[in-house]
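Below: one structure in structure tokens.
Just one protein chain is left out here, and the rest sit where they should.
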Amino acid sequence: MVPMPHYLILSALLFAIGAAGVILSRNLLIMFMSIEVMLNAANLAIITFSRFLNVMDGHVFVFLVMAIAAAEAAVGLAMIITIFRNRGTIDADKFNLMKW
Amino acid sequence: MTDQNWSILIPEIFLFIWALFIFGLDLGIKRKNPKILGYSAMAGLTITGILLAIFNGGILFKGMFQSDQLAIFFKVIFIGSAFMAVGSSFDIASEKIRHHRGEYYGLILFSTVGMMFLSSASELITLYIGMELTTIPLYVLAAFYKDDKLSVEAGLKYLIVGAFSSAILLYGLSLLYGLTGTTDIVTMKINLSLVFLSYGKIGPGLILAMIMVIAGIGFKLALVPFHMWAPDVYQGAPTPITAFLSVGSKAAGVVAFARIFVNGLIAFASDVMKPLDWGIIVAILAAAAMILGNITALRQRNIKRMLAYSSIAQIGYVMVGMVAASELGIASVGYYMFIYLFANMGAFTIATIFNDKTGSDGIISYSGLSKTSPIFAAYMSIFLLSLAGIPPLGGFAAKYLVFAAGIQAGYTWLVIVALLTSVVSLYYYANIIKTMYFSAEEPTIKIHPSFPANLVLLISVIGIILFGIFPGPILDWALESAKIFAF
Partner (left out) sequence: MNEYAAVLIFLFVGIGVVLFTFFLARLVRPSNPYKAKNQNYECAEPPIGSGWIQFNNRFYIFALIFVVFDVEAIFLFPWAVAFGQLGLYALIEMIIFIVILLFGLFYAWKKGVLKWV
């Protein structure tokens, strides 16, 4: 069996990649994909703990998180369509009408 | 299936069905009677409140859903803030969002259901789902004027930051789950103590988990340094939604924070537990929130932005009670949120009415309001003075209690910071009052709120004055609700 730290390291790496994607990318779609990566990294961590500690709660948690991620993605896509119609761009740097 | 006492879930179920009903009603009535949707949303919230008074006190789904005093206390705040947000939306509903009224009111109710679940969650899964059910409708609501560039931008910023923070929160929760092997908060508390007693230390995993959970909830609370989104979103979103965000969603974050930290991780809130002491981290963040929020609010020219920075500062005061992590601390937080509900909703309601009439959010355009609409100028002054904490209004008692809890817990330096920044805050609150009363400019604007908005304002004013002079009943209730944490 693959030892637990390996899964956790993978999950931490995925989380870091996702976080970096959100912070560094300027494209809204890529930012959203990065957020999905972060959520799935957390899912991987939860399922790992659930498996190695032999408690089932984690499985349920992951199911629900997946549903929530889908809801978030749906709202996010809708929002991107709206802002694309509104401004004609999805470059995050262009959305700076409000400052200070 | 033996311990199932379904009746305690009735308020939530009712409100959810009512929200679906409002969606359906919107399809049915088309656009014949614009006000009926708003009134039925208000009626639904009132009935939910009554149901809450009848069906409460119990545990469902093996402790996943708890209807205890703390939950009920905060549920009243959520229902109240939704009621007031709906009440102040009648004017925009008849014009700006004519084609989507059902969605607007329905989503407010969905978000309220999420908050109610969140406050009842004594377990991480329910807590996370409640939090998402609270925020996802709010993303949509913030961007509700879909032809208005500011509103869509606000919604998008809120969505990106909100989704990002919820991912961080989830990772933090997964670490807590991994460290304790349970999602139940009380079992988590026991397991953590057991691990701590047997090994003497828990190590970096717990620190990381705490930081991530603080960051995740801190984003929802707009706690410094996770506050960057708040001014933009508050400015761009429809004003009733801003009000709802600043009260309902914040109270939801507060109750989530209380459940996780003040209940689950209470053992780590003391000096001896360094570096696992979350109290000091939160105290520093609270001090930063009070300083930054109040000082930045000084230079704002837009009333919604000013109230955004003021609400960032207010959450700093709330956190003073939270880090006290005592019965008085939690009770003072509850009381503070209760008064904050009236004061902030009232101030935003005036801003909504004013914006509907003039299309402007600039503080300068309030000049001379006292001559044309003396009642509303007086209302606004009461709300602002309560936010500043002037006796005998509710805000004074709230601040007094929070500071007392802070001193009792030994955070004297934090209370001194809070006192000093309160003085600063008085300046910008008083500035608006000065503009309304002593401006040389000729007044032109007279505001006529709709009946529900008037009702909201009246409730807020009465609430502030009544509970300011007689804090007894609410405070007793808050103390009662704080008992569930068994300090």
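Couple of notes before you dig in:
By letter and in written order, the chains are A and B; residue numbering begins at 1 in each of them.
Operating definition for what follows: contacts are C-beta pairs under 8 Å (C-beta built on N, C-alpha and C of every residue); 3 or more make two chains touch, one makes a residue touch a chain.
Here the structure is a predicted model, which is why all the values come from computation and not from measurement.
Interface note for the absent chain: among B:23, B:74, B:164 or B:177, the touching residue is B:23.
Although one chain is not drawn, its touching partners on subunit B can still be listed: residues 1, 20, 23-24, 27. With the whole complex as reference, residues 1-3, 63, 66-67, 70-71, 73-74, 77-78, 81, 84-85 of subunit A touch the missing chain.
We adopt the following convention: only the chains that are shown with their structure count from here on.
Those residues of subunit A whose C-beta lies close enough to touch subunit B in the complex are 8, 15, 18-19, 22, 28, 31-32, 35, 38-39, 41-43, 45-46, 48-50, 53, 55, 57-58, 60-61, 64-65, 68, 71-72, 75-76, 78-80, 82-83, 86-87, 92, 95, 97-98, 100. Taken in their complex, subunit B has these residues touching subunit A: 124-125, 128-129, 132, 136, 139-140, 143, 146-147, 149-150, 152-157, 159-160, 163-164, 166-168, 170-171, 173-175, 177-178, 181-183, 231-232, 235-236, 296.
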